[in-house]
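Only one protein chain is missing; all other protein chains are in place.
So that you can tell them apart, the chains are marked A and B in the order they are listed, and the count of residues begins at 1 in each.
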Amino acid sequence: MRKYLARRAVYAVVTLLGVSLSIFVILRVLPGDPLVAILGVEGHARMTKEDRVRIMADLGLSAPLPVQYARWLRDIGAGELGKSFFRGDTVAELIAHRGPITAEIAVLALIVSWIVGLPVGILSAFKPNSMPDGVARTLSVLFIAIPGFWLGMLIVLALLFWFGWKSPIIIVHVWQDPWQNLQIVMGPGIVLGLAQGAYIARMSRSCLLEVISEDFVRTARAKGLREGLVVMRHALPNALLPVITISGVLLGFVLGGSVAVETAFGVPGLGRSLVTAVIERDIIVVQNLVLLYAVIFVVVNVLVDLSYAWLDPRIRYS
Amino acid sequence: MAVRAAEPPVTAVPDAGPRGSVLGELVRFSRRNTLAAIGGLVGVLTIVVALAAPLLAPYDPLKADFRHMNKPPNAQHVLGTDQVGRDTLSRVIYGARTSLFVAFSAVILGTTVGSLWGVACGYLRGRFDLVSQRIMEILQAFPDLILAMAISMAIGTGLQAVIFAIAITRIPFGGRVIRSVALSIREMPYVEAGRASGGSALRIMVFHVLPQCIAPYLVLATTHLGVAIVIEAALGFLGVGVPPPTPTWGNMLADSITALVPPWWLAFFPGLAITLTVLAFNLLGDGIRDTLDPRLSPAFLRMMAGGRRR
Partner (left out) sequence: MSDHASDPKPTVDRRTFLKRVGAAGAGAAIAARLPFPGPAAAQDATVRPDPAAKRGGTLRYAVHNAPAHFDVHQSGTVANIGPQSPMYDTLLRRSPKDGQTIIPDLAQRWEISPDNKKYTFHLRKGVKFHDGADFTADDVKATYDRIKNPPKGVVIPRTPLFATVSDIVVVNPHTIEFRMSEPRPKAYMLGAFASGWNIIVRKKTLDDNQGNLRQVMNYPGTGPFRHVSRKDKEIWIMERNPDYWNKGLPLVDKLEIYHFLPFTPELGAAMLSGRVDYARLLDPVTWRKAKEMPGVTAANFNQSVIQAFWTNTQKNKALADPKVRRAIHLAMDRHTLVEVVKDTAPMQVGGFVYPFHEMSTPRAELEKKLGYQRDIKPAVQEARRLMKEAGYAGGLKNLDFVVRDIPTFKLWAVAIQAMLKEHLNIESNLRVVQTSVWFDEAQAGSFDLAISAIVSTLMDPSDIFSAWYGKDGPQNYSRWTNPVFHDLASQIEREVDDAKRRTMVRKAEDILENDPPLIPVAYEQIYDAWYNKVKGQNPSTFFGIYDVVRWDNVWLG
């Protein structure tokens, strides 16, 4: 086990290095000039070559690329995430301020996905290929199919025009005012949660069906237990394991999906910051946020693997 | 790597059973999978619409008509017109062309590259596999939308850039799923026999392993078609998709959001087209998967979602 963990850790570091190198290279070959956003259009138009050289040097962008990359890694090692090009805000501040919003959206999405997905999945598994099963399956496929940002856009407009309501326009943290905070994260949380719920429903349905056909369930049934009891008491706990782990995996998808959904809802989360930073060519912000997403992804995956070992005694890591 | 003992091996052995005509097969398939059949029908219809766009579209999708700008659905323009008087129906129809072309090309490209790579990984194992796995992990560790966005911007926005960008995000999925298939096939007696009789690695991969991967490849591709369509739309929504004036469902949606209240017909119909098409392909994908191997489902789903297990 310890050996396995050590190996996973090495892999994780390799993955993260790879991510950092790829995003670094991609950002350096992106066409477009961060100085347009920094100086504004008018300032940029009047900038001389000398000015450019000086400003680029100030921003640390004129050093040779390997040096820039090495500096970045050194800064991360020192716990320094660097600053936005523009207003001198640090990336750490950005993450501390906006990260919680995105994290809440992810957690809310997770809760919604279980509340909606699991009962639907169980219902389907009770009577496979029945009418309710068909409806449930169609609905779940539908929710996977609807683009979240489109749904978000329609919801925002509907709320505004029918109720004259819009979610709070600046970040309110849960510890400042939980009710205001909930209004911010609710929309994206539910939209993303429904899509993930669809996966949960499908997953739990098929896992239940798989378990139900196994011997111990047949035995339970043979003992004359009621069908409901068989499913709830015997089949479900065994079927839940993969469902739990898929949630971990889906978390990564929620984080990725929140990029567009946050934009649609106008929620100032990390995903939206990332999109803005890419468009503004705020290279330092982009590279650090992408790395943060990668770290979360890698960590979650290690946890998923470990949870397997912990929940299922049949698994041994060699 | 984690090995889960209790999991059934992922195999892709098609249903054995009496074979009838192609039509008979189809009828049998639809009877058992009504939803999938409907999905398939809608999917085929969409493809037909896309191919026959010049015949079906009532107007030129690029032709601005300044006398009929921003008109809601009416007798002449069934789905209305956009801000410069282009016919929405024609644009949705031509949009199917671009959107499906992007999705199909990206998925075929990404999944094929991924699958071939996966076969090589699964069969060769060893250092090659180890390095490849790390590369795929790196690709997967990016949020796919951001990866697609960055790549398409880096190589210059355009149709090819978008296809290429989406394809890259699909590679690791193909790679991981097919790799695990290849891993299990590798241990099959007939493959071992092939190896024992001195067949080269390439030969065995091409003639023994590859054919067994076709079924999961098809399932993968069908399922990812929907994902690709949505990514194309999201790229358009974020402003880095296929550039105008070429209509795609994604950039139609993005272009509708130019005012507080987009004219509803501009915001609604492209979104509906995306939803219906993705729905159709997903249903079809489910059906194909169930038919090819019902046991594949849970493990398969898990891998589709994360591609991490096994």
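Here, a contact is a pair of C-beta atoms (placed from the backbone, for glycine too) under 8 Å apart; a residue touches a chain by one contact, two chains touch by 3 or more.
Please read these numbers as outputs of a predicted model, since none were measured by experiment.
Undergrad: Which residue, A:A37, A:I111, A:L154 or A:L241, contacts the hidden chain when the whole complex is considered?
TA: A:A37
Undergrad: Tell me which residue among A:R54, A:K127 or A:R233 touches the hidden chain in the full complex.
TA: The one listed residue touching the chain not shown is A:R54.
Undergrad: Which is it among A:I26, A:L81 or A:L94 that touches the chain not included here?
TA: A:L94
Undergrad: Using the document's contact rule, name the residues of chain A that touch the chain not shown here.
TA: Counting over the whole complex, chain A touches the hidden chain at residues 31-34, 36-48, 50-51, 54-55, 58, 84, 86-89, 94, 97, 156-157, 160, 164-166, 168-171, 266, 268, 273, 276, 279-281.
Undergrad: Take the complete complex as the reference. Which residues in chain B touch the chain that isn't displayed?
TA: For chain B, the residues touching the absent chain are 62-64, 66, 69-70, 83-84, 86, 153, 157, 239, 243-245, 255, 257-261, 263.
One rule holds for everything that comes next: only the chains that are shown with their structure count from here on.
Undergrad: When the centre of a chain is set as the mean of its C-alpha atoms, what distance in Å lies between chain A and chain B?
TA: From the centre of chain A to the centre of chain B is 21 Å.
Undergrad: So in the complex, which bits of chain A are touching chain B?
TA: 4, 11, 14-16, 18-19, 22-23, 26-27, 29-32, 134, 137-138, 141-142, 144-147, 149-150, 153-154, 157, 161, 199, 202-203, 206-207, 210, 242, 245-246, 249-250, 252-253, 255-257, 259-260, 263-264, 271, 274-275, 278-279, 286, 290, 293-294, 297-298, 301, 304-305, 308, 312, 314-318
Undergrad: Name, in rising order, each residue of chain B that touches chain A in their complex.
TA: Contact set of chain B toward chain A: 2-6, 34-35, 134-135, 137-138, 140-146, 149-151, 153-154, 156, 226, 230, 233-234, 237-239, 253, 257, 261, 267, 271, 274-276, 278-279, 282-283, 286, 295, 297-298, 301-302, 305-306, 308.
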